[in-house]
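Every protein chain of the complex appears in place save one, which is left out.
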Amino acid sequence: MHPTDRLRPAVAHALWHLVLAGASLAMAFPMLWSLLTSFKGPQDVFSPSPLPWPATLDNYAAVLSSWPVGMLVGNTFIMSAGVAAGQLVIAVLAGFALVVLAPRMRPAVLSACTIALAVPPQAIIIPQFLLTTRLGWQNSELGLIVPQLGTSALAVLLLVEHVAAVPAAQIEAAALQGARPIETLWHVVLPAIRPAILAVGILVFITTWNEYLWPLLIAPRSHDATVQIGLAQFQGEGGTDYGALMAASVLTSLPIVVVYIIASRRIIDSFIKAGLRP
Amino acid sequence: MNPSSIVAAKPNGSAVNGAELELSGLRRQFGGVAALDRVDLRIKPESLTVVVGPSGCGKSTLLRVLAGLDRPTEGRVMSDGVDVTLSPLGARDLAMVFQDYALFPHMTVAGNISFGLRLERRHDRRNGPSREFIDREVSRVAQLLNLESLLRRRPAQLSGGQRQRVALARAIVRQPRVLLLDEPMSALDVGLRATARTEILRIHRELRSTLVLVTHDQHEALTMATDLVVMDAGRVLQAGPPEDVYRRPANEFVARFVGSPAMNLRPTDAGSVGWRPTDGRLYPRGGEGDLVLTGVVERCEYTGSGQEVVCRDAHGTFTVVQQQGEEWVRPGDDVSVGVRQSALHRFDLFGDRIDG
Amino acid sequence: MKPLKLVGTLGALSLVLTAVSCSSTPSALSPANPVTITFSSYTYGVQGAAGTGTQKLLDAFAAAHPEVKVVPQSIPTADVLTKAKTDTAAGNPPDVVQIGYSKLAEAFQTLPVQSLEQIAGNEWKDHVSGINQALVNTGKKDGRVAALPFTVSIPTLFYNADLFRKAGLDPNRPPTSIDEVRTDAAAITASGHKGAYFGVVDSGKSDYLTQSVIDSAGGSTVGTDGSVTVDSPEAVRGLSSVQSLTRDGLQPAVGLDDATASFSSGDLGMFVVSTAVAGSLQKAAAGKFDLRSAAFPSFGAGKAAPTFSGAGLIVLSQDQAKQKAAWEFVKFLTSAEGYSIVTKNIGYLPLRADLADDPKYLKDYFASNRLLLPPLGQLAEVSPYRNFSGQNPNQAVVILQDDAVAPIVLRGADPQKTLSAVAGRIRELSGK
Partner (left out) sequence: MTQKAGWRPYLAPLILALAVWVYGPAVFTAVLSVMKWNLTTPPSGLVGLDNYASLFRHPEFARAAGQTILSALALLPFATIIPLVLAVMLWQRPGRASVVYRALLFVPVVVAPVAVATAWKFLLNPLQGLMNRILEVFGIPPVNWLGDPGTALLVLVAITAAKVVAFNLVLYTATLSGIDRALVSAAELEGATRWEISRFIVGPHVARTTVVLALLSVVLAGQWTFTSVSVLTQGGPDGVTDSVYYRIYALGFQFFDTGAASAAGVLVLLAFAVLATAWSVVRRSRRASH
């Protein structure tokens, strides 16, 4: 597409929109169709018409009345927030140590983090599971949260660059003013990397919200389960009620999508700043 | 209390005065490179010691070792006779103004200034400064440095000069016995530098702390210092009152580095001989003095109080300053320059001064 | 510490924990001091009839027995054993488990399953006297009954009477043999709909329908001596005839879930599947089509011999008070009242023969709901569910379903060859 874009910029522009809109539609289509289907009555569930007409809220009513949405969302929220908070604490402390307190350790520790990232979770899940259950953490928040802190490696890799970007002089100035390391971290480093912390936190939150394997093993009971497990268990013996399933899907995905749309700029920026231009 | 006074009673009532610092056998190695190489230096109490040298000479490292931000590979730092080489940061009763000020961007000006005092209070609720004391000290220092109207702003909303004043205020509010300044003027416009210099001199006068300032600007060094330290390649080449350094440079490097325009140097059989451009006298033809050179005027630079004349002879160029009222030469003129014997500086083959 | 030792230590630790919980003094059950037991169930908490039916059972029990508090836990069908095992490994086994018969043998081998006969003591004889004896005997572990039948069904032929009429068939004369199924399916297919579907391939990977087909064809998956006989000529013949339906376009080559959706939407003529879904099918058919049922068809000369499927109840608690409470719960679930609730609300069969005629329980129900009558009539002649022997019968079932039944029935794999290969694998696995 070379001379065309100078000869006919309007055509090029239209083409640009066409490709990107097409790609966006293709990527978002399954969720879009789920959304539409969730408003269809049982007769129309499989109808190829995109418009849910006559539209009904019965599916939502059915889900809300017979599926413990509140409990599942609550459980998942506690898990995701717990993991995000835990990973942030670990990563911020480690990032501070690696940049400010013990920079000599940085290459070794970051390598250890990179290797940990590459370890497939399924390969180590049996010992993780055994340890968690021996600790008596099955079906508990602790069991859902603490083992997932092992994946802090990504948060560390993302945040350490941001900590390193805080001007060294500010950290030294604080120390000269008599600040202890933890005070330097709290008063100088944390405020400086707050946007990155937010972005990484949201990323970890979303990833954890969508985690499937670990909650499946640790808390598959409906009262302790997360939304992913709840969704997977939706298919009973008597066939699947797709309308209700889609409604459940929408109900549990929507909060995350909204959070993402609000924070997408931040998340992308954090990748950019983290130098995660690999 | 006189609000314009910098010196206020510390909470414990002790009066402030500067500490004496002594560095002995200091080495600081980065990899295979020595940024400081066997430095011995005494910094007098309540002096305004200016460390000057080209970039990379080790002056910033020296300051950082003094501050405790860097640990020497070898050697000791003594403060009032106490070895503080390994004592923790924040326990040395010193403050520092960083080159780019290192203000905390998310804190207001007041927050920046009071940061150290607030930490003190947090660390020791019983004997630390009271909230009222902190407020009082902040407003006192703010008034002193003309920052009162800016206390609620954040650093991003300030001009360069204002930022520097905030950095100074933050450094002096705790009345440190030693105040370290790392190139404090380098980020300022030329016009602001004079004001800033005055401010620093006033602070030094009133605070009576030992002030160590690092700069690469020899003019700044000469005008401000009570004691001047010239460094190159990790070593102290000469230390002493600025007049001494200017009048009796210890070696060729100091001779060239201190003074503007730089000293003219001519090789001789035994080493070299040099004279300051202000010590030469231009004659249109012929000349007098102990050293007479002839050459052609290459260019003239008008400085307001006179003009600097760059001449060329067979060995290269040399500079002479003509004062107002002399008969001014022009480019292309054949001239000769005469220098009095007493104004000549002689250096041996190693570049060291030969006193005569 | 040596790793081996570590495992041992951890094991010892869990034993200690168990011992601690054992030593707690048994106290009399009273409403003021209720005993809490956990109930791991795959019908609890699911969408549709099964979920609401199970909830009704729990409500009824709670009303009748305030001295026992039941905490139900919803587990997907496929994960019941996984969950019970991991919970046990964690030292925290559920007290009562609703476990599928296909997984019972493995549960007996690996879980601390308690003898119900022993816990019940002198209540035992009276309680089980009315229950289908063949099913009770299936739950024997080391000679004593450790599992009582709970939600049991047998495969049944559901059909869409409207499609029968449309295809020119008599809806009052449903097929009784596989050959008739073929003929009718051909007619329905010709009228523009899907013919028949045998739900032998389900995502839960259980083999009760496979067994039903093979047994009806005169074979068996496991011989009386425990040998693996999935490659017998009868087995091959049985699966071949189901395969031929697919091959000839009379049966959609899809999984059970998709077929269920198709039948529910009224596009599938005949649907051979567990009665467990009767409740859901009824709901789907209401106002849409005329849903009827017929007995499981025969394969060839002999009588139809469907295998029952579904779940029994086992008790894992080791604490005496909990055992007692668990027995109260199991007793209620397998009582006349419990079975009636299960039948009415979910569609499982009543396992006490007299309930269907008893005006106190299900007489009225069966008078108006004829859907479960054909399978009920067949209940007497069901062939028992058979478990593969060896350390890992569950894996054997998965291999049979995944590597033989699905490829043969859905994708036209050669029945003889495929079954022989799989039989070899299973023999190796079960050490026979």
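Order as written gives the chain letters A, B and C; numbering starts at 1 within each chain.
Assume a residue touches a chain if its C-beta (ideal position, glycine included) is under 8 Å from a C-beta of that chain, and two chains touch if they have at least 3 such contacts.
Not measured: the values here are computed from a predicted model.
Screening C:54, C:73 or C:88 for touch with the missing chain picks out C:88.
Summarising the interface, subunit A meets the missing chain with residues 1-3, 5-6, 13, 16-17, 19-21, 23-24, 26-28, 30-31, 33-34, 37, 46, 48, 89-91, 93-94, 96-98, 100-103, 105, 109, 112-113, 115-116, 118-128, 130-131, 146-147, 149-153, 156, 171-172, 175, 181, 184, 206, 209-210, 212-213, 217, 227-228, 231-232, 234, 242, 245-246, 249, 252-253, 256-257, 260-261, 264-265, 267-268, 271-272, 276-278.
On the side of subunit C, touch with the chain left out of the figure occurs at residues 3-4, 7-8, 11, 78, 82, 85-86, 88-89, 110-111, 194, 203, 205, 252-255, 258-259, 261-262, 265, 267, 391-392, 394-395, 398, 402-403, 406-407, 410-411, 425.
Definition applied: only the chains that are shown with their structure count from here on.
Taken together, subunit A and subunit C share no touching chain. Distances between chain centres, each the mean of the C-alpha atoms, put C farthest from subunit B. Our note on geometry: subunit A versus subunit C, Cα centroid distance of 38 Å, whole angstroms. Within subunit A, contacts with two or more other chains are made by no residue at all.
Shared interface positions of subunit C, i.e. residues touching 2 or more other chains, are not present. The residues of subunit A lying in touch with subunit C in their complex are 42, 46, 62, 66-68, 129-130, 133-134, 136, 138, 216-217, 220-223, 232-242, 244.
Interface of subunit B with subunit A (complex): residues 67-69, 89-91, 94-96, 98-100, 102-107, 115-116, 119-120, 122-123, 170, 174.
Those residues of subunit C lying in contact with subunit A across their complex are 10, 13-14, 40, 42-52, 73-77, 79, 83, 86-87, 89-92, 203-204, 257, 260-261, 264-265, 274, 276-277, 279-281, 284.
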